[in-house]
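What you see is the complex with one protein chain gone and the rest in place.
Chain nomenclature is as follows: A and B, assigned in order of appearance, with residue numbering initiated at 1 for each chain independently.
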Amino acid sequence: MTSARNIKNQVYGWLLLTPAAILLVTFTHYPAIATLAQSFFSTGTVTRPSKFIGLDNYRSMLEDEVFWQVLENNIWYAVGTIPISIAIALLMAVWVNEKLPLRGLVRMSYFTPTILPMIAVANIWLFFYTPEIGLLDQVGALFGAPSHNWLGDTDTVLGCIIAITIWKEAGFFMIFYLAALQTLPPELEEAAKLEGASRWTFFRRVTFPLLMPTTLFVLINAVINSFKLVDQLFILTKGGPDNASSLLLYYIYENAFSFFDQNYASTLTVVLLLALAVIAIGQFVILDKRIHYR
Amino acid sequence: MSATAHTAASAPAVGATRFSFGRMLEVGAAWLLAFLWLLPLIYAFWSAFHPSEYATRFDILAPLTLDNFREAWSQAPFARYYLNTFMMVTSILVVQFILCTLAAYAFARFEFRGRDIAFGLVLVQLMIMPEVLIVENYRTMSELHLVDTITGIGLPYMASAFGIFLLRQTFKTIPKELEDAARVEGCGPIQILWKVYVPLAKPTYIAYGLVSVSYHWNNFLWPLVITNSQTTRPLTVGLAIFSAPESGVDWSIITAGTLLAVAPLLVAFLLFQRQFVQSFMHAGIK
Partner (left out) sequence: MIRGIKRAIRGLAIGLFATFAYAQSALAVELTMYYPVAVGGPLTKIVDGLVADFTKANPDIKVNAIYAGNYNDARIKALAALKAGKPAQLSVMFAIDIYELIEQDAIVPFDDIVETAEEKAWLNSFYPALMGNGRTGGKTWGIPFQRSTIVMYYNKDAFRDAGLDPEKPPATWDELVSMGKKLVKKSGDKTDRWAIMIPSTGYPYWMFGALTMENDQVLMNSDGNKTYFSAAPTVQALEFWQELGDKHGIMPKGTIEWGTLRKNFLEGKAAIMWHSTGNLTTVKKNAKFDFGVAMLPANKRRGTPTGGGNFYIFKKTTPEERKAAMKLIRFLTEPSRAAEWSIKTGYIGTSPAAYDTPALKKYVEEFPPAAVARDQLKYATPELSTYQAGRVRKSLDDAIQATLTGKKSAKDSLGSAQSQSERLLKRYQ
């Protein structure tokens, strides 16, 4: 009886899983491995078929100044977007969780960027950043600030891209914090008040530590996003000027679909996969099972 | 105001005035942030409903117009783009529901060899999303002759690790007694899934559905790569080439096009705001 049931379980389990498994293997596991394999081959053209070239692609990558710059940009992009968007998200959640005049409207405002396509809002941000006639310069002019070429200056362009990403992400992350805040027992705050703790102390000592699992969850999302969110580059800068705002995924796209060098793009993708793998392992080792995955 | 009263009551009397001033500052900051966050949308409305000479100039008396929408609508096949996006989003959602339900059911309620490894392999997709693998997936699609098809846009997303994960968590919370009761009544595994699990997981389906729809409605990179023609292009890609800066930026028409593209989702969001937020929260807590 039990063994019959067991076999039935085996068969059913795998049968139910199969359709999803086929697609997952085809579009996640197979391509991840194929990417690695392709990185050892040259890109074929009609006249020159693809052939095995060992580590040549990796050698050109290491010599490729643009690659190094793109990698550096991506790190700055991560450093710029992750802490700020998380901090703003937390702030938003705390505000919206309290009794705030016009709370519904405020919450809606915070959340709206989440449901707007990045590609659509990029043109609006282009207006904000355009020198002379753009909003930023017009507002600056009211205070007598000289106009600035926001996207045309290698020093400010990445900051501009980061600002958009923060704007886009913060409301999304806020939701997770809000959900977590609502599960905190209100008695805690009452107790803290009785002991005369200030709001800040209470937040620092009680709320924030209790929100740690959420912070970790949001953190991982933010890290993944910092490799994934490149849509705005297509409209705003195309990675320029002089690659100052180019990011790894955008550079991969450029190589694969603009220069038709798929195999070099595969080599770059391997780097991206490595980065994601490191994050995944880090998550597994450091956080283990403390995170939300019950 | 009630918030202030509430704090004042429990806080020492001396600090009360200072505290309420700080409170006002805080409310102001919250409002300011909300305004900043809404600003792009406010600008889009401004520029779309005014003639193009007011696109960069703000005058409360500027005349209103609908010409920009007319112009945008006639310059790009938005109707077709709507249709494409709609077909893409619904086909992805339907297949996701089916595949993820089956897989989640397997993970939640069946003991089979290799289950934990399989589950681990599914979770890999949470990290390595299809966006990262555009180069190889494009190669695969061309071998399958699915380049420039709606199916081609959707296929890599249809077996969603997030969906499987979410439904598995939900299914696991459903008491086993319900399943046993159904079995006593003579239900097979599929009937149990259909009669017990699916109905009880309705909130999860709604939550996941909203997340999925808004994700794919807004998705850009992969559709850009895989579509070639306007018979498959979704709104995001259509909008990107409609408003490509190369053709000279005319914000009035571009923002009109932008509003056209986001309108359905935005309206749905405004109407069902609570539902949206609850759903995203629900999906996030799991």
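What we mean here is this: a residue touches a chain if its C-beta (ideal position, glycine included) is under 8 Å from a C-beta of that chain, and two chains touch if they have at least 3 such contacts.
Since the model is a prediction, treat every value here as computed from it, not as a measurement.
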{"item": "From A:Trp68, A:Phe208 or A:Phe259, residue that would touch the chain that is not displayed", "value": "A:Phe259"}
{"item": "Residue in contact with the excluded chain [from A:Pro49, A:Pro146 or A:Pro186]", "value": "A:Pro146"}
{"item": "Identified contact with the non-displayed chain, of B:Thr65, B:Thr151, B:Gln230 or B:Gln278", "value": "B:Gln230"}
{"item": "Hidden partner chain, residues of chain A it touches", "value": "45-47, 66, 126, 130-133, 141, 144, 146-147, 149, 151-154, 237-238, 240-244, 257-260"}
{"item": "Interface with the undisplayed chain - residues on chain B", "value": "52-53, 55-56, 71, 74-76, 141-142, 145, 147-148, 228-230, 240-241, 244-251"}
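Here, only the chains that are shown with their structure count from here on.
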{"item": "Between chain A and chain B, centroid-to-centroid distance (C-alpha), Å", "value": "15"}
{"item": "Touch list for chain A against partner chain B, complex", "value": "6, 9-10, 12-14, 16-17, 19-24, 26-32, 34-35, 38, 88, 91-92, 95-96, 98-102, 104-121, 123-128, 133-135, 138, 167, 170-172, 175-176, 178-180, 182-183, 193, 196, 217, 224, 227-228, 230-231, 234-235, 249, 252-253, 256-257, 262, 265-266, 269, 272-273, 276-277, 279-280, 292-294"}
{"item": "Residue ranges of chain B touching chain A (in the complex, touch as defined)", "value": "1-3, 6, 10-12, 26-27, 30-31, 33-35, 37-38, 40-41, 43-44, 47, 55-56, 98-100, 102-103, 105-107, 110-113, 115, 118, 121-122, 124-125, 127-140, 155-156, 158-159, 161, 164-165, 169, 189, 214, 217-221, 224-225, 235-237, 239-240, 243-245, 249, 251, 254-255, 258, 261-262, 265-266, 269-270, 273, 276-277, 280-282, 284-286"}
